[in-house]
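Missing here is one protein chain; the remaining ones are kept as they sit in the complex.
Now for subunit A:
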């Protein structure tokens, strides 16, 4: 009987010890979170006369899986209408401003002019060299009174879920 009680006590101790060990085995998550980061590369100005075709994209980017960086023309661009026509205005204008118009295209797609709020460039994954695309413009036609014509453009970037 004594032997039985001793064995029982040992059994109880073993079970309680095992329970204690199990209670101590809490799971610990080791987390290392790297936020999305990128450096945009935009044309400083667009000189249709004297400069090479401008480029736009990223200088580098590090985007999480299942997400994508998108670039588009901002809705705040006053020089662009809904059809994507860009109006260049002659500088130092007095009185009625002289204006010229053009349209902008990306990635060699000459069918669809870039419009406001419509993404035209995407980047995903990680790249230390970034990725870019070229911008092209329709030839300015018609009478061109002498002077410098320009328009300031604003590009919007955002990271979105795929």
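Here is the rule we go by: a contact is a pair of C-beta atoms (placed from the backbone, for glycine too) under 8 Å apart; a residue touches a chain by one contact, two chains touch by 3 or more; residues count from 1.
Just so we're on the same page, contacts and distances are computed from a predicted model.
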Listed names "tRNA (Uracil-5-)-methyltransferase", "Putative peptidoglycan D,D-transpeptidase FtsI", "ABC transporter permease" or "Tryptophan synthase alpha chain", with the criterion being the UniProt name of the chain not displayed: "tRNA (Uracil-5-)-methyltransferase"
Touch with the omitted chain, as defined above, among A:74, A:107 or A:126: A:74
For subunit A, the residues touching the chain missing from this view: 35-47, 50-55, 59, 61, 69, 74, 76, 152-159
